[in-house]
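Removed: one protein chain of the complex. Kept in place: all other protein chains.
Order of writing sets the chain letters: A, B and C. Residues in each chain are counted from 1.
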Amino acid sequence: MKVEITESIFKPYEKIEQYQKSLQIHGQYGAVATFVGSMRDFNDGQQVSGMMLEHYPGMTEKHIEKICQHASEKWSLLDVLVIHRVGEVTIGEPIVAIAVWAAHRGDAMDACRHILEDLKYQAPFWKKEHAGGGDRWVKNNTAGYLKD
Amino acid sequence: MKVEITESIFKPYEKIEQYQKSLQIHGQYGAVATFVGSMRDFNDGQQVSGMMLEHYPGMTEKHIEKICQHASEKWSLLDVLVIHRVGEVTIGEPIVAIAVWAAHRGDAMDACRHILEDLKYQAPFWKKEHAGGGDRWVKNNTAGYLKD
Amino acid sequence: MSITVKYFALIREQAGKSQEIVDYRPGMTVSDVWRTVMDEDLPSDIKVAVNMEYSGTDLGLNDGDEVAFFPSVTGG
Partner (left out) sequence: MSITVKYFALIREQAGKSQEIVDYRPGMTVSDVWRTVMDEDLPSDIKVAVNMEYSGTDLGLNDGDEVAFFPSVTGG
């Protein structure tokens, strides 16, 4: 399991591929579910040009590790990778990448979603968007509905 | 939207990255959900060494395109990529890759899962595993339960 | 006046062939095609596609149609 907080732009799929290669689980995983969240140019009815992502150094890492640990107890997982960006982020850049390796697809997808929802609602990160009318703190994330 | 059936081993994350670069949706997608299914060395209580994946040329492509089309009508999506392997597959090799681009995470993840379940239960593919005791047709895929 | 019949996976192996052409008779259904080639009723667990779309077994066919028989799918 690996949790990484980074101030630099990162290439999510290269990171996932690279981490996968480092694992000793060849032939064991039948399923890898990933989620990559990127910065959009439009949010909450307004054009945005970028944002600043604040976090709580120490607690943020600790909290995400706890989420992943919890997911590993709830589902049958082989490994988990979470990368989250902090600092100044520009349009189109990745903010978060989650990858979950499991024998079976149900575990990988359920856990990936669970980790993402916890990141959205519990992990100590705060977004301040640079919008036309000045900077604004994002008040709440949009819902990650389950429509199935 | 792109559907690809291939007899060759492929690198899912390179393909996804490459396809993403070809899209004119920079700054529009906030969410990319992917699923990669790979060949495990163990299935249905037995060690397996590889498998042959048969399909129905023509119908398979047509069916998957219909699935993706249907998903695009049900959820708000920006693009979909599906790659599925056929022919001889060896342990650890990717069998299927699905990537869904959307503005929001709920759409991307719901659609990705929906497409995968349809691929498992409707798309014309048949697996014949090479196991210790000889070859055997896989009778049914395991369930892709939603535990949330 | 013909129907193209295709078999996949276990059905293909059991039939010992992957494709054949049968004569088309007006009013012919999917079940009739199976009866013609296999000399038995179509087993209920066999899936059917007509012109590459899933189909019921009572569907009436047209000259030139392609009918496929196969077991439960296991892709993904």
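By our rule, a residue touches a chain if its C-beta (ideal position, glycine included) is under 8 Å from a C-beta of that chain, and two chains touch if they have at least 3 such contacts.
Computed from a predicted structure; not experimentally measured.
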| item | value |
| --- | --- |
| Chain not shown, its touching partners among those shown | A |
| Selected residue (touches chain absent from view) among A:4, A:17, A:54 or A:93 | A:54 |
| Option from A:2, A:70 or A:120 whose C-beta touches the chain left out | A:120 |
| Interface residues of subunit A (partner: the chain not displayed) | 37, 53-56, 58-59, 62-63, 84, 95-96, 116, 119-128, 137-141 |
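Going forward, only the chains that are shown with their structure count from here on.
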| item | value |
| --- | --- |
| Identity of the most central chain, Cα criterion | B |
| Between subunit C and subunit B, distance of the C-alpha-averaged centres to the nearest whole Å | 27 |
| Inter-chain centre distance, subunit A versus subunit C - centres from mean C-alpha coordinates, in Å | 48 |
| Contacts with 2+ other chains: residues of subunit C | 76 |
| Touching two or more other chains - residues of subunit A | 105 |
